[in-house]
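With one protein chain withheld, the remaining protein chains of the complex are depicted in position.
Showing chain A:
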Amino acid sequence: MIVALIDYKAGNLTSVRKALAALGAEILTPDSPADLDRADAIIVPGVGHFEATAALDAGWHSAIRSRLAAGVPLLGICLGQQWLFEGSDEAPDVPGLGVFPGRCVKLDPARGLMDDRAPGARYPVPGSLKVPHVGWNALKQTTRSSRLLAGVQDEAQAYFTHSYVAPDSDATVAITEHGVPFASVVEHGLVFGAQFHPEKSGETGLKMLRNFLEVA
């Protein structure tokens, strides 16, 4: 099993590499879109600014789309998931891959005050919601079936660190709330996305990576 881990210089890939290695995958870091021909699965990781995805130019877009058409599954992690949508307010001129509809928007700190007063939360409310959204939060599964979430408990928690979020769409298979609800896991056909870091989310995350490798 060869997994292409696309390094477009958006953050450090050590953790993703380590998790994939632990699951027995062989990792390929493609230098050019043509290298994707050798891959059984493609992962677009990434943290940081959406601008960084500009490195994934038209050549990468078309190579990734053609591998998808050939039956090779694709997983976007964090910024990589956002890139699967049409674009992001963070870098309005940079197009995403556009396999999912809609644009990514910034979490709004002003929304925190009301939402943190949810039933059951008895702790006093700080001035506002913290953004970036950093830490463990629940994945509330939707009614749509998901291969990525197979065997993952509803409301299982995963580790997030991000400021922008993907919109809800027909592809949403799990929702997470941080002031606003957003798509934390998306899936359609062979395209999968996780807003959190499965490689940092303990057993829950490893299970999802294992599920992804099984699709391939």
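One rule holds for everything that comes next: a residue touches a chain if its C-beta (ideal position, glycine included) is under 8 Å from a C-beta of that chain, and two chains touch if they have at least 3 such contacts; residues count from 1.
The rule we apply is simple: contacts and distances are computed from a predicted model.
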item	value
Protein name, per the UniProt record, of whichever chain is missing from view ("Imidazole glycerol phosphate synthase subunit HisF", "ABC transporter permease", "oxaloacetate decarboxylase (Na(+) extruding)" or "Glutamyl-tRNA reductase")	"Imidazole glycerol phosphate synthase subunit HisF"
Of A:Asn137, A:Thr172 or A:Gln195, the residue in touch with the unshown chain	A:Asn137
Identified contact with the non-displayed chain, of A:Met1, A:Val47 or A:Ile175	A:Val47
Residue ranges of chain A at the interface with the undisplayed chain	10-12, 14-15, 18-19, 22, 47-48, 109, 116, 118, 120-124, 126-128, 130-138, 157, 159, 161-162, 177-178, 199-203, 205-206
